[in-house]
Each structure stands twice: as structure tokens, then as C-alpha cells.
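Here the structure is laid out as C-alpha cells; the discussion comes afterwards.
Every protein chain but one is kept in place in this view of the complex.
The first chain written gets the first letter, and so on, giving A, B, C and D; residue counts start at 1 in each chain.
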Amino acid sequence: MILINFFEPETSSWQPISLAQLPSVLSADARVWINLNDASIDEQQQVLQRFAIAPTLVEDFIRERHPPKLEAQDNFTLLVMRGYADIDFSEYISSAQVNLIYSKQVLVSRIDCHNPQLLAQLTPNIDSKHGAIISDWVKQIIITVSASYLEKLINFEDEQSELEDAMLHRGNDEQMALIMRYRSVLRKINRNLTYQKDIFADAIYEEQNPLLRNFTETELRDFYEKFERLHSMTDLYYDQLSDLVQGYLSTTSHQINERMKVLTMVSTIFIPLTFIVGIYGMNFINMPELQMNNGYFITLAAMAAGGVAGLIWFKIRGWW
Amino acid sequence: MILINFFEPETSSWQPISLAQLPSVLSADARVWINLNDASIDEQQQVLQRFAIAPTLVEDFIRERHPPKLEAQDNFTLLVMRGYADIDFSEYISSAQVNLIYSKQVLVSRIDCHNPQLLAQLTPNIDSKHGAIISDWVKQIIITVSASYLEKLINFEDEQSELEDAMLHRGNDEQMALIMRYRSVLRKINRNLTYQKDIFADAIYEEQNPLLRNFTETELRDFYEKFERLHSMTDLYYDQLSDLVQGYLSTTSHQINERMKVLTMVSTIFIPLTFIVGIYGMNFINMPELQMNNGYFITLAAMAAGGVAGLIWFKIRGWW
Amino acid sequence: MILINFFEPETSSWQPISLAQLPSVLSADARVWINLNDASIDEQQQVLQRFAIAPTLVEDFIRERHPPKLEAQDNFTLLVMRGYADIDFSEYISSAQVNLIYSKQVLVSRIDCHNPQLLAQLTPNIDSKHGAIISDWVKQIIITVSASYLEKLINFEDEQSELEDAMLHRGNDEQMALIMRYRSVLRKINRNLTYQKDIFADAIYEEQNPLLRNFTETELRDFYEKFERLHSMTDLYYDQLSDLVQGYLSTTSHQINERMKVLTMVSTIFIPLTFIVGIYGMNFINMPELQMNNGYFITLAAMAAGGVAGLIWFKIRGWW
Amino acid sequence: MILINFFEPETSSWQPISLAQLPSVLSADARVWINLNDASIDEQQQVLQRFAIAPTLVEDFIRERHPPKLEAQDNFTLLVMRGYADIDFSEYISSAQVNLIYSKQVLVSRIDCHNPQLLAQLTPNIDSKHGAIISDWVKQIIITVSASYLEKLINFEDEQSELEDAMLHRGNDEQMALIMRYRSVLRKINRNLTYQKDIFADAIYEEQNPLLRNFTETELRDFYEKFERLHSMTDLYYDQLSDLVQGYLSTTSHQINERMKVLTMVSTIFIPLTFIVGIYGMNFINMPELQMNNGYFITLAAMAAGGVAGLIWFKIRGWW
Partner (left out) sequence: MILINFFEPETSSWQPISLAQLPSVLSADARVWINLNDASIDEQQQVLQRFAIAPTLVEDFIRERHPPKLEAQDNFTLLVMRGYADIDFSEYISSAQVNLIYSKQVLVSRIDCHNPQLLAQLTPNIDSKHGAIISDWVKQIIITVSASYLEKLINFEDEQSELEDAMLHRGNDEQMALIMRYRSVLRKINRNLTYQKDIFADAIYEEQNPLLRNFTETELRDFYEKFERLHSMTDLYYDQLSDLVQGYLSTTSHQINERMKVLTMVSTIFIPLTFIVGIYGMNFINMPELQMNNGYFITLAAMAAGGVAGLIWFKIRGWW
């Protein structure tokens, strides 16, 4: 389904029209926003061919899951971004895929996002009586994409502090599994953010960058910084989770060691003693020690001596 | 065996000919594709000398397993690539070795691939009535090489998610061995992709790059991005597998700790008690306690007290 | 609450005034310091609009927790820094947030710091009879920020040496938890220092850097070096803590191994022997061995032989 | 011992001569190769002073174990390389040290290699009737050095595959020790290769590089690629061995866990039961239960119930 919104400069109003109704030549004040969220691939190609958009842009635009990218041909710029559509980092369903092709007068968008709230924020606002400035829409979308990560990352900070406390005191397998999920999600996000950060980093350093057509250098630097901070935050959180896993491993290992110590000491002292008492529990007819009047007491004394010797040995070896 | 396909501009058709039949001077519209897949080293050298190709190119071309590389001398460009020929990443037999030497009119190819389907895709299509454009063939091969990785990487994503679930809940040695194989294969692929990515990265930044003779900058950037994404995906998957191994280690260690706790508590409480009951199971003739009327009950009470004391001690130490 | 200090060149004295009293045009010798530490967001915006400061600067200035950053528009420079406000690295409450906007005549500051001593050091000194040089104030603040880290890092060196000794000899869970907290704090600090280091690194290499308006290259290099050394120190300490964790893990593992060795040897030798003595403790009516006159001695000898055989087996296997 | 081979253009033949016999001025077609393999430090200095070679080159040349390096002064170039002299990577005795100083007419070499076969390959061939081109000799030596690594690295691939299989199924301490040796050797080699790779990388990018006097850029790129591939291979193998160690650790840990599970279940169920049977094996005169007619059967039933309860408890906790 192709949804076209057309701003008629004559009537100064936005009209939903069909592709056929779109004038072949746009007057300078006209604006077009084409929403292809629910369009089939055929419909997408039809629209993009209508504006004679270069095939390399078209190909990347219509792909289901293209990583973030910027490319320009003639007057049109392709901008592919990815927002974070899920509630938090414990469950990663899929990213919000934001595919845009825009010129000064036309915006073609295809946004695939399972979170209706984020989808609404990513949708251009056409309630204005005046024709919109396309680059403002694009700017709004870029900022929304960056904000979709920021919210969750800020919430994550608290969550992680709690996790840190929990792991060091009463870590268990569910928490470990949660950490593993977090790490997996943060890695994926980090990759998306790397691409998005690089798009704007390139824009700052390249003289001919297509983003410079619509944005000032200050805006681009601002976009870059937003994504750079997000990237640095995901790095930080990922690394802190890694430290947590490593620290947990050490703590666990230490506890095993402590338990092992107790077990070994108890076993080493009592298992041989139990063997000795077992000996004198045997029912052989001829066991001279059993007939000795002091046998029992001698045996007890010998065992006590053995036990004490064991304790001394452990003490010397520094076990406690 | 040397297989030569020659496009005669006069008859506008492709003809299989022998090396001897090849005209010494090619007319501007003539095209030649020489398939050396099954040629011996002598035959390869014979063909390459026929076109007076520089020895450094020849040497790299005829090597059995040369890593990906680009080099040009005079009008000829050597392009060595490696595709992924196996079904998935659990078993790595060998890469698809793609050795090409081409000019505007001549393509010499040697493709060594144990997967017949991929081999077919890597073979130029000569069914056309018109003479082919050599660079289109090369482009097709580059795209096929990149696709040979992409398919398996996309499939791998699901496989890895399953593995992640499995490892955290019922990990076993076979899965661990599988992960190790995956990691080993991903490392090897990653190295191949690094070389291939760098070939096109260089092409974008170097002004005199031989690829610029046949391809536009947009095409090169597209090739670069394809391989860069593949590279970044293998990095991601490799790192996620590493995280999985580390997480598995922590989980395992935690479970050992839990078991150790149970074992130590049971042993520490019951082994000394068993020693005590063993004492009174001894058959010495003179054991005064045995003759006491309440001896049994006193002993039972003492042992119960000892057991409770042990439990309290563990409680205080925070074992449960 | 807006606190304005105004230096009147006529009276050569500092006066607390209200925003309304501030002259619309400042004479060349006049200086203004506006303290917004306790100002609401509305008040902050009111002040910043008064000086017609660019919205991008304003937005970053009024944000609660903005990472370190430098930006300039027109005559005004925004400098955001973060000092270390806590006593040491074992407990990280929050950084000292230092937000400055300054020109040659005006300094607007908002400093958020829970440590009153550091806050005092970060506050410009207006006791002078002469008008201050704004850049000297800024310099003083930069140096104070760097010193707020340095003190704690120098103290940390000793603390870490002790920790190192402790972990290798009598490591326990509390120390492990302390190390984990240290590592977490050092990571966060390191990130702040990276941003602050980069601010001054950029200033050295960029020709048009806004810091060059107020500082000489020697001063900038000095600032850069201060933060670079701090960054390098946090890196070093973080890495040494990581080594410590890893070494502790190895040591622990080794001790588990030693204990395991003792336990296994004792158990392997005595558990089977205990089984044997248990056999001859059974009360079956017909147990021929029990009736043998030498049964007891034969059994003892056999068990001694078994024990010695076990020891020899362990010796051969190299267990001790 | 100084071995001098002199090519007399008049007689077109190579002659062994003494240092004193060497003409003070060499005619354009004359060539000299001085072999200092067995020369003392004094002899080396004597020869190098004879050609007025700069002291900085001399100092590096005569050092026993100088890492790979390239330096030129006047007409002479110092090239220090290191080949791999041992059979494989399991035992690293020492590298083949290759010290060369050469100009267009003179080659001074000192090669220290405990492998006679490699030493022979590294020795220039003077059987020619024509005077040699010095740079061809140097080229031959560079290629031989690179080949000395390549052979062993190619063999190592198979060895490592086997090791991989072995470690995952029946890893033992000897294999672990072998892996540790391999890793140690690969690290050392990697460092040598880094230096050698950098020598040629510099040569490609520096305009005034001394290697450009004697070699074409194509040759230099070829040398660079050879060492770059070797470097990348050692990196790959090293990393794969690291993965192997990590995987082995995880596998081992998993097996410990499995064994721990069995041990804990058996102990937890049977140790308390053994305590109970021990109780009724005591010989107190007054133990009422023993006199009950059904005492034995009640006890057996209670113990069976206890055992089953234990199994159920383990089942609920998910131990099997």
C-alpha cells in the first residue's frame, strides 16, 4: 500500500493522493511524503522508478534488513538507520529498520518497527499548514533513532548496578543467563551504532558528503556526538558485564576452594579414623587387641593423636 | 585441459577453439574466455605466456592456494578471491579458490571449488549472442563470492541463537566441540574476508587502482561494503561465540560450586557422625559406655547436637 | 537562584547584582561571573538568552549529566568537564559535573558536586581588587579537575599494592568484591578521562580550536599531558587489577587441585579398605574367614598391601 | 676467519683472495662477496673499516642477536633478517640470524644458523662465469628467509588440526604443554615477522627508502606481501591455539561438573544412610529398636524412603 501525502502550495494544505495524481513536475514549494511502510516490493520499485532514483539506492532501500548506510546519487540521498525497538536489553526481538530516500522536496520512507510507540515517533508530522522542510523531518528521525537507544541505556545503568550487587553476593544461573543475553544484545547494538556513528563521522571529515546538502556542520557534529556517546556507553556496559562475569568466576572459584578445604580436612581426618574403628568392628574370632583390657582406651587415644596430627599437618601447610 | 571460448565479431557467436586457433591479434569486438579449471601447471603457463602476462602475475595465478590479492601489470589485472564452498560452518573442507586474470578483451579463469553448485554460479555465462563485457563477468564473480558467505552467515544467526539457549541450559561436550569448530572456521573466514575487504578498500582510496579501469567508484564502494559487512558479521558471530564459551564456563563453575556446597555439607556433618557410631560398633571387651543403660540415648543426643551445630555453623558462614 | 558577581571598572570592586541590574553593554574592563549552581532550568535559560548564546550550547549546558565536551559559537565557548568527587575508588557516588560557558568578559558556571571541599576549589576566587582574567579562572578549574583525579590515583597505588599482597596470600570474597568495585569505577573514570584528554588533544592539533583564543599552546599541551597521564594511570591500574583477578583465579585453581589431590588419595585408599573391614563386620552366621585363626592377620596384611599398592600407583602417576 | 670471493672482470672468474689482496679501487664490473660467518669481532671490524662503512651500521652488524632492521649510510645498506632454523614449532632453539651489508659491488654477510640445510640455501651461489648482480643475491636471501617460515607454517596447519581433534576428545597434560610451547614460539616468530614486514612496508611508502636503490616497487611489494602473509598466518595459528586452550578449559570444567554431579548425588544419598546403618551396628546393651521384631524391616523401609526422597529432591533441582 502506497500512502502519499502531497503539500499543494496553491491551497497550502496536505492532501492524500495516489501515485497517478502526483504531478510530473513539482513546483518549488510543493512537498511530497511517501510512506511505504506497508508497501510490497513491487510498489516500492514503482514509486522509486517514478522519481528516477538510481538502481543502487533502490536495491539497498528495498532490502528487508540492510545495516545503517548513507549513499547519494544525483539529488537523492539514501539514509538507512536502525533504532532500538524493544523495551529493554533482556529481550531483543528486532531493530526498528528506518529506510529513507529524500531530496529537498521528496521524502520516501519505509519504517519497519514492531513497537507502535517508537513507530509513531519516527513518523513525520504533517499537521502543519505550511509545507515542511524535508531536512527537518530527517533530523527529527535521526534524533528519535538516537533517543530510542539512549532511554534504554540510561535505564540499564541502574539495572546493571543491581546486577553487580546481586552477582557478587547471591549469583545464580538465571542471572548469569540474563547477563549473557545482555551481552549478546549489547554486542548487536554496538555494531549498529558503529555504523551509524561512522556515517556522521564521515560527514564531518568529507568535504563532499551528501549530508552537508541538508545539514550544517554543527548539526552533523551533534548527530555524531549523540551516536558516539551511545557507542561509548554500550562499550562501557558491555565491558562492565564482562568484568562481572570474570569477577563472578573468580568468586565462585574461591568459594569452591573454601568448600574443598573444609571437605578435604574433614575427610582426611575422619575417613582413616573410620577405617580404624571399622577394623575393630570386625568379627574375627581371633583379634588379640579386642581382648586387651585397655584396648579400647589405647585405640581412642591413638585415634585422637592421629586426628590432632592431621590438624597440625593442615595448620603447618597453611590451610587455616 | 585448456577450454577456450572465443567470440567472433564477424559471426556474432561464441566458438570453442584451441589455443592454436586463437588469432594473434584480436579485433576490438572479439572476446576470449579461457577456462583453466582442469589445466595442468604447464598448460596454464603456456596460456599465460601466449598473452605475454608478467611473470609476477603468472606466479601468483598458478599457485594452488594463494590468499586473496589484486595486482596489475600492463593491461592485465590479477584478481584472486576465495568463496565459501561448504554447506555451513560446522565442517570446513576448503575454500573456493577463484583466480582471475583479465583485460578488456580476455578473461583467464581458474576456479577450484568442491561444491558444484557454487562452481556453476562462478562460471561466466556465454549464452549471449552479443559479445560479453568482461568486467560484467568479473563483477558477477565478485558478487557470487560475497553471496557464498552471506547465505551461510544468515543461516548461522538462527543456529547460533539455538546454540545460545542450549548452552545455557543443557550444555554438553558435543555442543562445546561444535562451538570450537565454528570458532575455528569463523577465524579462517574472517582472515579471507579481511584480505578481500582490503582489496576494495584500497581501490576506493588509491587513485591509480587497477580496479578503476573496469569499475565505477560506486560499484567499488558497493563491493567494499559487501565484504566489510561480511567481515563485521563474522567478527560479531565469533565474539558472540567467545562470550558463550565464557558464559558457559561461569555457569559451569557456578554449578560446581553448588554441588560442592551440598557435598561438603553432607560430608562434613555425616562423616564425623559415622566415625562416632563406628566407635561404638567396635568389639573391645572393655568399653564402659556400652554398658551404661542410657549410653545409646546419650550418644544419639550428642550426635544430634553435633549435627545441629554443624548446620548452624554452615548457616553462620552463609552457606545457605 | 542566580548569583551574579560584577566587577565595576569604575569602582574597581566586585558587586553582587541581579540580572536586571547587569548593564546591557559591558565596558572593556568589566567582568561578570554568574554562578548557576542552584539555578532552575528556567533561570539558566533566562541567563543564557540574556547573552544571546547559541541554542546548541545552551542545550548541552543545561543538561544534568553531559559527558565532557568543548564547543564554541560566536564569542562563547562551552566547556563541560567532570571531576572526581568521591573520597576514593571503593565507592562511586557521582562525578563533579562542571559546566562552563565563557567569553573574554563573562563566565557562566554551573557546578554540581556533592563534595563541598572540591566544590570550593572549583569556585572562582573574586577577592581580588583587580578584575580577573576569565581564562585564568577557567585554567584554575581545569587544573582542579585534573587534580581531583590525581590525588585519589596516587593514594590508590599504595592501596593496590596491599591488595596485591593480600589477594595472593589470603584472598577472600570481600576483597574480590572490592576489586570488582574498583574495576567498575576505574572503567567509568577512564571513559570521562578519555573525553577530557581528547578535548585537549584536539586543541593541540586543530588550528581553529576555540581553546586557542584563551590559552597558549604550552598551556594546552600541559592540560593535555595532565589528562593523558591520568588516563594512562587508570589504564594501568585497571589492567593490574585484571591481572590480579586472573592470578587469583589461577592460584585458587591450583589450591583446589592440591586439595583435590589430598582428598582423592585419602579417599581412594581408605574407602575401599573401609569397605573390606565393613565386610568382616557383617553378622552372617556363616562367614568362614571369620573362623580362621589367622583371618584377622591375613586381612590386615592384605589391606596394608592394598594401601601400599595405592600409594605406589599414585607415585607412579606422579601425584606426589 | 674472513672468506673473500672476488670476481675479476679481466679473467671473468671468481677467486678466493685475502683481504690484503683486495684492490683498493674496484673496477665497475668487479664484485666482492665477503663471508664473515666464522669471523671474530675484530676481523669483522677490520673488514668493515676497509670499506669505510659508517660506525652505526658496523655496530649493528657485529651484534650477536640484533632484531631485523634496515639502515643505509652512503652507498652501503645494512639489512638484518631472521629466518626460522628449527624443524618445527615444538622446539625453538634459535633463529637464523642473517646480517648483510651491501652496495652495488660488495656484499658482506654474516649468517648464524644451526641448521646446515638452511645455511646452504642462504649462501650466495658463485658458480657463475659472469659476475653476479648483488641485489639478486640479496633478493634470493630475502626469499629464502621468508620460505624458511612458510614451510613450517604450512606443515603446522595439519598438526594443529590434529591437535584440535585430540584436545577436544582426549586432551592431556603433554598436549597442553605442547600447545604452550607452540604458543610461545609463535609469539616470538610473530615479533620477528612484524619487524621484517615493517621493513618492506616502509619501503613501499617511503620515497627515499634505501631498498629502492636495488629493487623495483613490484619486488618490494612482493617481499612485503610474503612477510605480511606469514605474519597473518602466525597470528591466525596463535589465536586458534588460544581458542583451543579456552575451549579445553570449558570442556574440562564441564566434565568436572558432570563428575561432581555423580559424586555429590551418590554421596548425599549414601553417606547419611551409612550413618544410619552404623547406628544400628553399635553394641550398646540397651538399644530398644534392635529388640523390635520388625525393627530391621522398618529401618530398611525408612532408608529406602530417604534414598528415594533424595533422588526426588535432585530431580526437582534439575540435576538430571
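By our rule, a contact is a pair of C-beta atoms (placed from the backbone, for glycine too) under 8 Å apart; a residue touches a chain by one contact, two chains touch by 3 or more.
Just so it is clear, the structure is predicted and the values come from calculations on it, not from any experiment.
The hidden chain makes contact, of the residues D:Ile2, D:Ala147, D:Ala201 or D:Leu273, with D:Leu273.
Residue C:Leu236 is the one among C:Ala30, C:Ala54, C:Ala147 or C:Leu236 that touches the chain missing from this view.
Which of C:Leu212, C:Met287 or C:Leu300 touches the hidden chain is settled by the complete complex: it is C:Met287.
Hidden from this view is one chain, which touches subunit D at 56, 67, 69, 71, 73, 171-173, 176-177, 179-180, 183-184, 187-188, 191, 242, 245, 248-249, 252-253, 255-256, 259-260, 262-263, 266-267, 270-271, 273-274, 277-278, 280-283, 287, 289-296, 299-300. Although one chain is not shown, part of subunit C still touches it, namely residues 164, 168, 218, 221-222, 225, 229, 232, 236, 239-240, 243-244, 246-247, 249-251, 253-257, 260-261, 263-264, 267-268, 271-272, 274-275, 278-279, 281-287.
Quick note on the criterion: only the chains that are shown with their structure count from here on.
For the two copies, subunit A and subunit D, the CA superposition rotation is 145 degrees, given to the nearest 5.
The pairing of subunit B with subunit D is characterised as different-residue: of all residue numbers used at this interface, under half are used by both copies. Per-chain Cα centroids separate subunit B from subunit D by 24 Å. Within subunit C, the positions touching two or more other chains are listed as 281.
Interchain contacts link the chains end to end along an open line, per the touch definition above. Here the touching chains pair up as A-B, A-C, B-D.
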